Each structure stands twice: as structure tokens, then as C-alpha cells.
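Here the complex is missing one protein chain, while the rest keep their positions.
Chain nomenclature is as follows: A and B, assigned in order of appearance, with residue numbering initiated at 1 for each chain independently.
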Amino acid sequence: MNAVPISWYLIVAAALFCIGLYGLLSRRNAVAMLMAVELSLNAVNLNLVAFWRYVDPGRPAGIAWAIFVLTVAAAEAAVGLALVISIYRQRDSVVTEELDVLKY
Amino acid sequence: MQIVFIIVSAVTLFAGIQTVSNRNLFHAALYMMLSFLGVAVLYGMLESAFMAATQLLVYIGAISILVIFAIMMTRRLMQATEPAFNSQWQWGGVASMLLFVLFVTVISQVFVVNPNVQGAFFPPAADEAIRNSVVDLGVSFVSADQYVLAFELASVLLLVALVGAIIVARPDVPDNEMEEAVVVEVVESAEMEAELVEVEAAEEEPTEAVPGGH
Partner (left out) sequence: MCVDSENVLCTLDFGPILRSLFPNASPALAEALVDIISIITVSTFCLLIVIFLIWLERKVIARMQDRIGPNRVGGRFGLGQTVADVAKLLTKEFVTPYGADKAAYNIAPFLIVMTALLMWAVMPFTANMVGVDLNIGLFYILSISSVSVVCLLLAGWGSNNKYALLGAFRSVAQLVSYEVPMVISLLVPIILARTMSLNGIAEAQVIPYLFVVPVSALIFYISALAETGRTPFDLLEAESEIVAGFHVEYGGMKFGMFFLAEFVSTLFMSALFATIYLGGYRFMIWEALIGPTPAILELVMFFVKMFAVYFVFIWVRATFPRVRIDQMLNFNWKFLVPLVLVLILSTALVDGLFVGQDETSAWHFWRIVAHLGFNLLIGSGALIWARRNAAARGVAKPEESMRVQAGALVEGADPHGHDDHGHHDDHHGQTAAVPAHD
């Protein structure tokens, strides 16, 4: 019934990861860069869950690691956005190209 | 099933492209949510309802909200007519295209050229394993020979991130207390939610302990 081979999932995940990478490399706004990182982490999770289901559905290793990735993503988003807001308060800018002074 | 997969992944990827290219940051965040939703549907097609629900709860319900809050707090910048991309965006595009080509090459080497490799196609049945996967996951998080160390480290990480985010985001002069209160609340609750995912998994443990206790 489910005739989708695993390679399709992997290609979708790879495409999503590369889209996220492109966003990370090309955006100026720090919030937009964080959004791109979240996309990439999603792609990683999709890979993990796809491998869990296709290769080893009997053991929870894939899902467990996906949950850990998710935890790290949540922590990263919280700290990253807190940093962005803190920088915005002090420098009135969230454009990464303008944040090139080590000491302010 | 293939048609559903193609539609869902097309929507996901389109939303992803919009996320990284839309000039309106708020719309970009909305497209990011759509992309997360598409990934949740893919999880559903992979028969992992738990991951789909977690995706909704953590990514759409917490992280997206955080991102939108951050966008709104820095919103003066969104109306500026300055460019959305930096000076190296072409090189970024080339690099990610190259990486994508590399990925596709590797995947096709393994799974398309040699289609009979283990796990290339959807394993049939395995209904029992799917139904018990949530319980297995919970047990694996608290059993000493599996992921208990990583699990505890993750909770410590969340606690550290929680405290750190509050300290970093707290202004030195509390001139705008309302705004700060909202930030702190949202940051805290995002952390709590992520932690809850673990609690939900952790409390599955007694289920297994009942037969184990005999």
C-alpha cells in the first residue's frame, strides 16, 4: 500500500536542509537566519524518523534521537531569540552584517 | 499514497523556499509554520503519530510563536526597504545547490542504483511495533542501558537555556516592563513545553514496569 521508497523521503529532507542552509547563508536578518536553522533541523528529524520506520521500526532509536534534536532546537530557539532581542535593545539592529564590532 | 507524498512534500518545500526568500518576515514565519505542518504530515505518513503531535506542539505551538514574537518586537526593521539578502547570497545559493547535488548523488548511489539494499522499501505490517513505539520510546528514555544519560542531559540543557534566555533577554533598565514580561513568559513556556514532551515520554515507564514487576 505504501509504495513510497525511502529515497524519496531522503531527497525531500536533503532539499529542505539545503533550503535552510541557503537561508542561513544569504539572509541579513538574524531572526530569519534562526528560522532557516529550524528548517534544517526539521530536515534532520525527517531523516531520522524515515530511517526509524524503514530500517528498524522495532527499536525507538530513531525517534529518541529525533526527540533530542527537537529539544536542542527548542533550547537553541529560546537562547537565540533572547540574544537577538538583547542585541536589538542595545544596537537597534538585527542585521548580522552590521554586528561586526567585538567590543561596543 | 505516492500522490499524497508528492503533494505534501511539494507544499513543504515551497513553503521552505518562501521562508528563506520572502521579504516580509511575518509571512516568512507563516510559511515556516506551513513547512513544519508539512513535515508533521510526513511523520504521519511514516506512522509516527507521536512525532507528528510533538512537531505540532513544539515547533508550531512554541518555536514559531517565539519567532513571531521576536519578529514583532523588532518590527521596525521590517518596514525598512533595505535588501533582504546579504552580499554573498549568490555564493550561498551555489554552495547549497552543490550540497544538494552531493546529497542526491549519494542517495541515488545507495538506494536507486542498488534498490534492494536493506530498508529501501516500506516494511509491511509491523503493526505491533508501531503501536508500542511510544511505550518503547518512554522506556528507552529511562532505562539505564539506553538513553537515560542523554535524556537527563537534555533536561539540564533545557534548564540552562531557560535561565540563560531570561538573563540575556532581561533589560538592564526595566523601562518596558510589559514587553519584558511577555518575553519571559513565552521563553519560559517554550521551555516547559519542550520539557513536557520528555515528561510525557517518561511517564510511560510504569506501563512497562507492571509486567516487569512479577
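Rule of thumb we're sticking to: contacts are C-beta pairs under 8 Å (C-beta built on N, C-alpha and C of every residue); 3 or more make two chains touch, one makes a residue touch a chain.
Note that the coordinates shown come from a computational prediction; the quantities given were computed from them, not determined experimentally.
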Which displayed chains the hidden chain touches across the whole complex: B
Contact residue for the chain not shown (choose from B:G61, B:G93 or B:G164): B:G61
Positions on subunit B contacted by the hidden chain, ascending: 26-27, 30, 33, 49-50, 53-54, 56-57, 60-62, 64-65, 68-69, 72, 131, 134, 181-182, 185-186, 188-190, 192-193, 196, 199-200, 203, 206-207, 209-210, 212-214
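Quick note on the criterion: only the chains that are shown with their structure count from here on.
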For subunit A paired with subunit B, centre-to-centre distance based on mean C-alpha positions, whole Å: 7
Residues of subunit B touching subunit A in the complex: 1-2, 5, 9, 12-13, 16-17, 19-21, 25, 28-29, 32, 35-36, 39, 42-43, 45-48, 50-51, 54-55, 58-59, 62-63, 66-67, 69-71, 73-74, 77, 82-89, 91-93, 95-97, 99-100, 103-104, 107-108, 111-112, 115, 118-123, 126, 129-130, 133, 136-137, 140-141, 146-147, 150, 154, 157-158, 160-162, 164-166, 168-169, 171, 183, 187, 190-191, 193-194, 197-198, 201
Residues of subunit A that touch subunit B when the two form their complex: 1-12, 14-29, 31-32, 34-36, 38-39, 42, 45-46, 49-61, 63-64, 66-68, 70-79, 81-86, 88-89, 93-97
